[in-house]
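A single protein chain has been removed from this complex, and every other one stays in its place.
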Amino acid sequence: MELIVNGSRYTFEGQVSVTEMLEILEIRSSRVAVELNRKIVGKGDYGATILRDGDRIEVVHFVGGG
Amino acid sequence: MELIVNGSRYTFEGQVSVTEMLEILEIRSSRVAVELNRKIVGKGDYGATILRDGDRIEVVHFVGGG
Amino acid sequence: MELIVNGSRYTFEGQVSVTEMLEILEIRSSRVAVELNRKIVGKGDYGATILRDGDRIEVVHFVGGG
Amino acid sequence: MELIVNGSRYTFEGQVSVTEMLEILEIRSSRVAVELNRKIVGKGDYGATILRDGDRIEVVHFVGGG
Amino acid sequence: MGTALTIGNRQFQSRLILGTGKYPDFPTMVKALEVSGTEIVTVAVRRVDLTGKSGESLLDYLDESKYLILPNTAACYTKEDAIRTAMLAREAGMSEMVKLEVIGDEKTLFPDTEQLIEASAYLVKEGFTVLPYTNDDPIVARKLEDVGCAAVMPLAAPIGSGLGVRNPFNLRILLEQARVPVIVDAGVGTASDAAIAMELGCDGVLMNTGIACARDPVQMAEAMKLAVMAGRKAYVSGRIPRKLYATASSPLDGTFF
Amino acid sequence: MGTALTIGNRQFQSRLILGTGKYPDFPTMVKALEVSGTEIVTVAVRRVDLTGKSGESLLDYLDESKYLILPNTAACYTKEDAIRTAMLAREAGMSEMVKLEVIGDEKTLFPDTEQLIEASAYLVKEGFTVLPYTNDDPIVARKLEDVGCAAVMPLAAPIGSGLGVRNPFNLRILLEQARVPVIVDAGVGTASDAAIAMELGCDGVLMNTGIACARDPVQMAEAMKLAVMAGRKAYVSGRIPRKLYATASSPLDGTFF
Amino acid sequence: MGTALTIGNRQFQSRLILGTGKYPDFPTMVKALEVSGTEIVTVAVRRVDLTGKSGESLLDYLDESKYLILPNTAACYTKEDAIRTAMLAREAGMSEMVKLEVIGDEKTLFPDTEQLIEASAYLVKEGFTVLPYTNDDPIVARKLEDVGCAAVMPLAAPIGSGLGVRNPFNLRILLEQARVPVIVDAGVGTASDAAIAMELGCDGVLMNTGIACARDPVQMAEAMKLAVMAGRKAYVSGRIPRKLYATASSPLDGTFF
Partner (left out) sequence: MGTALTIGNRQFQSRLILGTGKYPDFPTMVKALEVSGTEIVTVAVRRVDLTGKSGESLLDYLDESKYLILPNTAACYTKEDAIRTAMLAREAGMSEMVKLEVIGDEKTLFPDTEQLIEASAYLVKEGFTVLPYTNDDPIVARKLEDVGCAAVMPLAAPIGSGLGVRNPFNLRILLEQARVPVIVDAGVGTASDAAIAMELGCDGVLMNTGIACARDPVQMAEAMKLAVMAGRKAYVSGRIPRKLYATASSPLDGTFF
């Protein structure tokens, strides 16, 4: 299965949830937000949200800014 | 027949056209514009435009301004 | 004997020194300066400086200023 | 005879007046001023003023300035 | 002058636009307009006074062969009023040019730029040559250009305030980005204010109070004419750079002391 | 213009005084002087070049029937040098006017006002009409008047800096107290700088670098001419007061919306 | 200080808000934030870097018990992007405050006020506490208030320009009309710029480049802290009026000479 995460293609074996994707991509911080196909996924829904081939995901966090 | 011209009531006897109204009100300048119930009346239509009781007319011209 | 102290005339009986004049005029502060006929009288010379009729004396101190 | 004109040494044969010096140096303009040993020489005195060995002469004129 | 100011498809030799309000009397206005050399004068649109028979009419005093009459939409606080006024002005004046104002606030007479952009877009589509009175925000100016305005007219300072160009920085940025004429409108109080606007690179200056309410309006009109020309000429002449220190004007060599 | 500038016993129609230094070439200078309308031009006093036979002479280019030649004492750092230069200039030029400079510092070319006052006093006694280049200190200006100077010429900013009037407050105070003409000398960079000086009430402006070193000196000369006239006219016309808020130029009654 | 800055339902003792961008390194930022006394720090929202494993995370360095994290929507050129960014920020940060930016132009980073008003209205309805970065136009500020913004944050000058308050006149007018806190955002270059903003009556100052890019960011942070306090205290202390002339500080009577 192929997902587009933060603009780059990633291949995953079998079905993955948002939680699993974050683990596989080694994103451990709790202070991120996830968008799936332009819709925000609430933190409580990470486990139940199963990703599908071709899904576009954004994982954002805070960086220095003014 | 009563018309509201520039916010004031004026009484006219019988039917009057825009041309006649301007004459009666002694507005002789060609450099005015006439609005009948919020619609502009073209200069060419003054004669053919017959006013009706209760019509609201604005007759405007140019004054000093910046 | 008449002295002009700070622009006003004062009459003294008999000879007076600067020390005596300051006492009589009830100027007790040590933080004044005394000028006798445009010459400064040092603090150490107050006692020995005997004033003469017509002498002009200035007694100044510090006031608020910027 | 040696003169110092405008800071440079010039050698002249025999006695020269200011008038002659100006001619020899090809300074034709009437709009100059001449200083002989720090004293101004009036235009009327150019002919009668005979220069001496070692004299310091300044010949100045107007140049562009603000 | 050589260089002409082009607005829409019209060309003008003068870069000074004058208002016609607030003069002590019409003859003074006439003389001021004349000595100013202006070719465009602004006017307001108001009801004909039916009761007072207020004798004289502004247009009787304006030689339309000399001046282009530019109606404004002064005192309009909504885009609807501004559009309606512009429509009436066109009908009365037979020209398609309008100085578009949508005022946002009575105290400052600053424009409501949001409505201004919308009204501009509408009137451009209706065939008007729109000259909007705007703030000095370069983003707003670009949007006004994008909807088809023939010029942008940023304020130097509040109308009638006489404060001159309050923010030359914004104006410089606005000018760099502009592809239509930029005419400073409002806030000019004296000749140097007009010169400064022109030196920044503005294409023209529009003013009213600064002349009409001067102690001697006619002479001030001449001052403004000269100032606009002076500022323009200085702009194209390439001024010297600013330096903290001095540079001598007189030569350093040839000194005898 | 009507109002003339009076210096000593001479009257001038133009309020602009120009330097003759730093022009790209003499013909450009001639044209610039001509279009500027100036009637007074400053020159420096230097040694005749005996070696180079440097062909052309400044005075060949200056029509003395049109311009009063005003020698300066530029580059003099002591009152003795300044007095000596003034004496030589009078001898060469047959006029008794001098633009007196006693420079205090090479980097800023600011005047040494202490020596300036003394040199002024001396030259006045020698029969000169002294126009001193000074700072913007009103106390110094008054002293220069007191010793008999025919005008005072405060700097707007360092010579050649093009910074314009750096301290209008000092200049205003100086002007209020002055009983002789006040001519801003030095620091003018562009037309509005000259206009501002005149609007403050100055009687004239003297400049050199601002014109001579502009990209187009001739056109800048014209800009400066216009700016000085504009500023003067604005000054006598009585400008409107400055206000924080707006005042409408178009009437508020007669609106139909 | 006594007087607290209230934004929405939160109260702050410090009137200084700092950005977290462009510091030489995180430890310097931490120290600068600390000495500044700030209680609110802005952050940007960006993609997590999946490839580089770029070690350190900003939030590791920000003590959230001391600082309220205020996400911005920097680099958003449309209201849609700004809204989307604000939504993600809320999700990531669990706070409903947002510094709303809708940029209109890459070169100036001036706001697109038309879209800003619309995005503000939308986000307020979505429950956000919106702090919009806006221009210094009082009409726009009022509209932002009208749609429910918790503060307005006009720029002093372009972001990162260090030019200070370019138009104190506009800011004064804006302040007089404001009913929510006014926080100057962008353009502060040095301590006096911050003091001036506060003396005009602003409720706070937001800055980033002025501190982060100073040669010594930590000391500049302290300077800014002191300057904001100084400006505020001067504002509430009632400054003396400006006068053209002098008034002696020392008494005129009692002189002996």
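Per-chain residue numbering starts at 1, and chain names A, B, C, D, E, F and G are given in the order in which the chains are listed.
The criterion applied here is as follows: a residue touches a chain if its C-beta (ideal position, glycine included) is under 8 Å from a C-beta of that chain, and two chains touch if they have at least 3 such contacts.
Quantities reported herein were computed from a predicted structural model and do not represent experimental measurements.
K.L.:
Relative to the complete complex, which of the depicted chains are touched by the chain excluded from display?
P.N.:
Hidden chain, whole complex, touched shown chains: A, C, E, F, G.
K.L.:
Kindly state which of the options F:Leu33, F:Ile117 or F:Val130 is in contact with the chain not pictured.
P.N.:
Spelled out, the listed residue whose C-beta touches the missing chain is F:Ile117.
K.L.:
Pick from E:Leu33, E:Leu58, E:Ala74 or E:Ile173: which residue touches the chain that isn't shown?
P.N.:
Selected residue, touching the omitted chain: E:Ile173.
K.L.:
Using the touch rule from the top, list residues of chain A that touch the missing partner.
P.N.:
Output for chain A: 6-7, 35, 58, 60, 63-66.
K.L.:
Could you list which residues of chain G touch the chain missing from the display?
P.N.:
19, 21-22, 44, 46-47, 49, 72, 74-76, 78, 80-81, 84-85, 107-110, 158-163, 186, 189-192, 194-196, 199, 208-210, 212-217, 219-220, 222-227, 229-234, 236-257
K.L.:
To test your reading of the contact rule: which positions on chain C touch the chain that is missing from view?
P.N.:
5-8, 10, 25-27, 29, 31-35, 38, 40, 42-43, 58-66
To be clear about the criterion, only the chains that are shown with their structure count from here on.
K.L.:
Among the remaining chains, which ones contact both chain D and chain F?
P.N.:
E
K.L.:
Taking each chain's centre as its mean C-alpha position, how far apart are chain E and chain F in Å?
P.N.:
Centres of chain E and chain F (C-alpha means) sit 33 Å apart.
K.L.:
With centres defined as the mean C-alpha position, give me the chain F-chain G separation in Å.
P.N.:
The answer is 46 Å.
K.L.:
Which residues does chain D have that touch at least 2 chains other than itself?
P.N.:
6-7, 35, 58, 60, 63-66, in rising order.
K.L.:
Multi-chain contacts in chain E: which residues touch at least two other chains?
P.N.:
19, 21-22, 44, 46-47, 72, 74, 84, 107-108, 110, 158-159, 163, 186, 208-209, 212, 248-251, 254, 256
K.L.:
Okay, what are all the chain pairs that touch?
P.N.:
A-G, B-E, B-F, C-G, D-E, D-F, E-F, E-G, F-G
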